[in-house]
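As you look at this complex, bear in mind that one protein chain is not there, while each of the others sits in place.
By written order: A, B and C. Residues from 1 in each chain.
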Amino acid sequence: MWKTILRRVLIMIPEIILLSILVFLLAKAMPGDPFTGSINPRSSAAQIEHLKQINGLYDPWYQQYWNWVVHLFHGDLGQSYQYHEAVSNLIGDRAVNTLWLSAFTMVLTYMLALPLGLYAGKHEGRLPDTVIRIYTYVTYCIPFFVILVIGLWIFGYVFNWFPTTGSVSPTAHGMGVLSSRLEHILLPGLLGALFGTVNIVQYMRSEVIDAKHSDYVRTARSKGVPNKDIYKHHIFRNSLLPIAAFGGYSITGLLNGSIFTETIFSYPGMGMLFIDSINYRDYTVITALVLMFGILNLLGTLLSDIILGIVDPRIRID
Amino acid sequence: MNEENELLKLTDVSTAFKIDGQYYPAVSHVDLEVEKDEILAIVGESGCGKSTLATTIMGLHDPQTTQISGQAVFAGQNLLEMKEEDLNDIRGAKIGMIFQDPLSALNPLKRIEDQISEVLDYHTGMSSEEKHARVIELLNQVGILEPQRTAHQFPHELSGGMRQRVIIAIAIACKPDLIIADEPTTALDVTIQAQILDVLRDIQAENHAGIILITHDLGVVAETADEVAVMYAGEIVERGTTAQVFGDPKHPYTRSLLRSMPQGDMDVLHDDLYVIAGSVPSIEKMPQTGDKFAPRIPWIKASAHEEEPTMHEVAPGHQVRCTCYQDFYFQRLEDVDQ
Amino acid sequence: MAVKTNQADISPEELQRLTTEANQEAAPSSTRILWNEFKADRPALISLIIVVGFILFVMIAPIFINSEKMMTTNIMAYLTPPMEDHFLLGADANGRSIALQLIVGSRNSIGIAIGLTLISSTFGIAWGLISGYFGGYIDWGMQRVYDFMMMLPMTMMIIVLVTIIHDYNSISLTFIFSIFYWMGTSRLIRSRTLAETKKDYVAASITSGTGSWKIIFKEIMPNISSLIIVDTTLSFAENIGVETGLSYLGFGLPPQTPSLGTLIANANDPNNITQYWWTWLPAAIEIIILCLAISYIGQVVSRAANASQRRAEK
């Protein structure tokens, strides 16, 4: 098992190298350079020129790339021009916020999706199934950001039930911090979950329906297993296992969605940091974020493969 | 027939499926008895309703899309009218079932031991040690060489023959009085088939169970069964002991079927096989009344067929549906118009 | 050696008669089946009319609109509510007509969505077919490229690219989007192609001397055509969200070019979102209706493709 995981990880290495080169070249192509932020505004053009020279900005790109990678390995992601702060510190703070929101969304997603999918599959063709299918159909069609904007408008502004910006109320302290945090992530989390359930519900539903008509369920019936136990021991179990593997892929979706969620709810996480950095051309932050999101995507896929390998004996990795 | 030995008695059993809002009969008016220590074979080609009959007895149909009538009396109770909970006490305990495709009939995500002991969970009060011992005993009984190892494996790790043995182990776990085997060897190689049939015979000898063997393979029937019922288009057209049905087939369908088997002494290049004219109509197009096989024997006059065929006893225990057998004879092959 | 059969034993009249008879027995074409399915499902027919009519309208109407004049600031009309001063749907903070922007914006957004769907689906379908059919090293290489593309954070990459490229227009934007939106289709098509390739009719075609490309596009593709149509319809609905979403964030079409996304971006102003709802809500509602209608059409198409689920009479 460890061997297979190690192999998977080794296959990832060339992908990460390729990603880092791509990100580096994109960063080079962006307007501005890494010194725009850190140098003294009163320096003369000649001084800047000198600084660029000694910092290797005129070296061939592969030389520069190498230097950059070496810095990366020392945990040095560079300086943010906008915030005058080490990028690693900057991202650290925001990552905590994004993690809170993502984890919360994911928990909500599964809490909603699993029962809905199981229920719809069990009662295939009946009224509750139709209702669930209409729900998944509608949320599947509407673009995510439109759901967010309308959700914010209705529940944030019209009903005024939830805060519309920020991550924690600045006046909160003690236990209040936690409750304030929850208050802020409740609406975006719910809307994200509402959107995120769609695929899982549909997948789950068709898994349950397939399992229901499978031969092994017929075998179980002929063993005299009561209906509710057939659902418990055979159908639900067999349909849940492949779902477990969805977890890793959800990370990718959540990260991509975080850019919209955080911008619309002015939630200071990594997604919003990215948009801000783009607007200020703060490109050390941008490269760091793109690289990080790429690696997280990769880890998500890896996680999914590992989970699937563990839960399904047919492809069990040993 | 010995009343005491009678295990299952089917009277006028019919099953109809709903297709596009209308019911079409898949099994009609079947009368059958199975006794202890007896292998009853139900034989017929695909779509003749033999598997449907088995699943009807086991109550495995969705009541919303099937219509079932008649009686299937087992241990004094009519299985076809029993409540699901009561049926669950019989299924697996008193009646075991063996399926055709041994791979899909096992849950791919559960170990063999769990799948066998699941039957014991519901029908015995065994402790987990007792259950484990019984699983090993069963695996031994069905001829699995390394029962301890196999018990711990998953279905995909076993060969087709091994999987079928596991299915049999599940079916006999509670020593049922009746075993229904639905095409138990169709998916297997001939040598494995022979072994599986041996296992079935041994088990029967040991448990004194009755077996309903459903198959399309006339050879398997001739080698294994004591009694035979031949089905065509949902009806039993001929029944009797194996010796009667194979030694002196009466119904034109049985005779044609036996005749169309390849014979060893035929010339490779020039001898053709006998072919039954026409084909089995689909369930929607099947005539609802009259002799359903009549259109396929064009050289018998229509008047020779009974309007509504009934069973006729031609010898003790040997019955044929319709009197047309009296007019049936094989013509020379060249005369048979295809 | 085999004897060639004599070809003269069927007369032309006989051939004609046999052909006509055979034609009468023939099954209906798939276009016919699809049309029957739409006729049998009223909401689907309405959806079809809405989508087709709307697309035609927004493609034609902007020809008569002077978009430069439309986009000039008019302080006098600052946030005019709907139905006042000839502003059917009111005006935004710059006094520009929402209704006119909606029409031109729809054309831009839908145009990009159509272009994106055409490019990315064609590419994804070809990729999936080739990867799935040839298998082996070709598939392995193509799968690594796929894996790499899947790792890229799409939204971020698009935003970065848009920032780098200065003079982009709707066409180059469509191409940038296309780079990142073919993978879903390719994966779907690949897995189905793998399954189809294993079927014996492909082997039969190979032994009949048919070439690989012909097998891919003439034998296999028709068999997954229903999947392709369904996937393309659903991608189209999804792709409307791609451009509008990025324009909403400010990284789609250039600022002076109206789009449904830039209109919804009016909601970013806390005043607009509640008080001046007409500046953004119509665009949001339009997207919702459009996406629902297109997906509904997709559902009908997939139903028509599956004989057992058809509603039209057989």
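In the analysis below, a residue touches a chain if its C-beta (ideal position, glycine included) is under 8 Å from a C-beta of that chain, and two chains touch if they have at least 3 such contacts.
As a working rule, contacts and distances are computed from a predicted model.
Trainee: What is the missing chain called in its UniProt entry, if the choices are "Phosphoribosylformylglycinamidine synthase subunit PurS", "Peptide ABC transporter ATP-binding protein", "Heme exporter protein D" or "2-oxoglutarate ferredoxin oxidoreductase subunit alpha"?
Mentor: This omitted chain is identified in its UniProt record as "Peptide ABC transporter ATP-binding protein".
Trainee: So which of C:Thr31, C:Thr207 or C:Gln256 would be touching the chain we can't see?
Mentor: From the options C:Thr31, C:Thr207 or C:Gln256, the contact with the absent chain belongs to C:Thr207.
Trainee: May I ask which residue of B:Met126, B:Leu258 or B:Met286 touches the chain that does not appear here?
Mentor: Residue touching the absent chain, from the options given: B:Leu258.
Trainee: From the list B:Asn107, B:Gln141, B:Gln164 or B:Gln193, which touches the chain that is not on show?
Mentor: Touching the chain that is not displayed is residue B:Gln193.
Trainee: For subunit B, which residues touch the unseen chain?
Mentor: Residues touching the hidden chain, for subunit B, are 45-46, 160, 189-194, 216-220, 222-224, 242-243, 246-247, 256-258, 260-264, 266, 268-270, 272-276, 279, 338.
Trainee: Which residues does subunit C use to touch the chain missing from this display?
Mentor: 1-5, 7, 9-10, 12, 15, 18-19, 21-27, 140, 199-201, 203-210, 219, 222-223, 225
Throughout what follows, only the chains that are shown with their structure count from here on.
Trainee: Thinking of each chain as a vertex joined to the chains it touches, would you call that graph a line, ring, star, complete, or other?
Mentor: Line.
Trainee: Give me the two chains with the most inter-chain contact pairs.
Mentor: Counting C-beta pairs in contact for each chain pair, the top pair is A-C.
Trainee: Hey, how far is the Cα centre of subunit A from the one of subunit C, in Å?
Mentor: 26
Trainee: Where the centres are mean C-alpha positions, what is the separation of subunit A from subunit B, in Å?
Mentor: For subunit A versus subunit B, the centre distance works out to 55 Å.
Trainee: Cα centroid separation between subunit B and subunit C, in whole Å?
Mentor: Chain centroid spacing, subunit B to subunit C, equals 52 Å.
Trainee: Can you pull out the residues of subunit A that are in contact with at least two other chains?
Mentor: There are none in subunit A.
Trainee: Which subunit C residues touch at least two other chains?
Mentor: Not one residue in subunit C touches at least two other chains.
Trainee: Sort out for me which residues of subunit A touch subunit C in the complex.
Mentor: 15, 18-19, 22, 26, 29-31, 137-138, 140-146, 149-150, 152-153, 157-158, 164, 252, 255-256, 259-260, 263-264, 274-275, 278-279, 281, 286, 289-290, 293-294, 297-298, 301
Trainee: Note which residues of subunit C are touching subunit A in the complex, please.
Mentor: 147-148, 150-157, 159-161, 163-164, 237-238, 240-241, 244-245, 248-251, 264, 267-268, 270, 273-274, 277, 280, 284, 287-288, 291-292, 294-295, 299
Trainee: Under the touch definition given earlier, write down the residues of subunit A that touch subunit B in their complex.
Mentor: Spelled out, the residues of subunit A in touch with subunit B are 214-216, 218-227, 233-234, 237-238, 241, 312-314.
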